[in-house]
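Missing here: one protein chain of the complex. Every other protein chain is in place.
Then we have subunit A:
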Amino acid sequence: MKLSDLTQHAGEWLRGSGPRSEVVISSRIRLARNVAGFNFLSRCTRHQRQVLEQKVRQTILDASLAPQTLYVDLEQAPEVDRQLLVERHLISKPHAAAEGARGVAIGKDETVSIMVNEEDHLRIQVLRSGLQLQEAWDQINKVDDQLESKLDFSFNPRFGYLTACPTNVGTGIRVSVMLHLPALKLTGEIEKVFRAAKDLKLAVRGLYGEGTEATGDFYQISNQSTLGRSEDEIIEDFGDSIIPKIIDYEHHARKTLISEKGVALDDKVSRALGLLRSARLMATDETLLLLSHLRMGVHMGRVKDVDLGTINELFLLTQPAHLQKIQGKKLEGDVRRAARADYIRARLNGH
């Protein structure tokens, strides 16, 4: 598998067919692990960092975690490739921007990625479409077991898995669910969700995690505490009670919109579709917002002739690095916005 193959399709997590996909875009679990006998990265020399990267890279490739694992050396990779990996949620923004020996291993269907030398020596991640936390946990637990049979992870009976930042210590688990909440946004009730999440000690973030703004009504909700509760308890809490409540809340808002503001709703959705089908210049943020409204319209049965798979692919493939990879050249400013608009028009008008 080559990196450029990724631009031919959307990853498994954007299939749009997972459970509760009308609200839940994806479920993600990540585990933070460090190799025993090494300092954390903040206190590693350049050489130690390289030794670690080599060691972990070799272990991952030997373990053949997924057939056709692709390993990307991020120290060598051009910026557009690193950006592409961020857009696909396979690496974090800080990992793309960092310096020194580091990389990422990606499984064939893109459900598994392992960041090497991010904030911790290993950040194992599983990303799946819809609400599939249990499945994601089963998968990541196996990957962790496999790596653990070859690597000694830093572990302490009291503090659990030791991590560079104490906010990740213990299980090292971060469970994140990406939600599409356009109706709660339109009815002005989204603030209530934020407040409730805060009371439950959960973090609400934008599309690309920490430090990013919510764009196009997409919100990522994650657990903050990683110590004192088992992985199963954290996942159960999330998947069985918190997320279903937010989904119900969004459904309720969608029903209210249809019964009380039907025309205004259809106007919003139709305008979105009209713009997407006709505009000649399209910026990233505007695209996200319009696609968000269109996605809502499709799910609420207000738009019949656009399928969800197309919308999901447009979300991914219209982002800056994807567009440039598809066209095979650097695109900037209006040229990029024009290329984006052309691409969207072609897909939505059935060309």
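Throughout what follows, contacts are C-beta pairs under 8 Å (C-beta built on N, C-alpha and C of every residue); 3 or more make two chains touch, one makes a residue touch a chain; residues count from 1.
What we mean here is this: contacts and distances are computed from a predicted model.
Per UniProt, the protein behind the absent chain is "UvrB/UvrC motif-containing protein"; the candidates were "NADH-quinone oxidoreductase subunit NuoE", "UvrB/UvrC motif-containing protein", "Dehydrogenase" or "Error-prone repair protein ImuA". When you scan A:Leu14, A:Val169 or A:Leu314 for touch with the missing chain, the hit is A:Val169.
By the touch criterion stated above, the residues of subunit A touching the omitted chain are 34, 36-40, 42-43, 119, 141, 144-145, 148-149, 152-162, 164-167, 169-171, 173, 201, 224-233.
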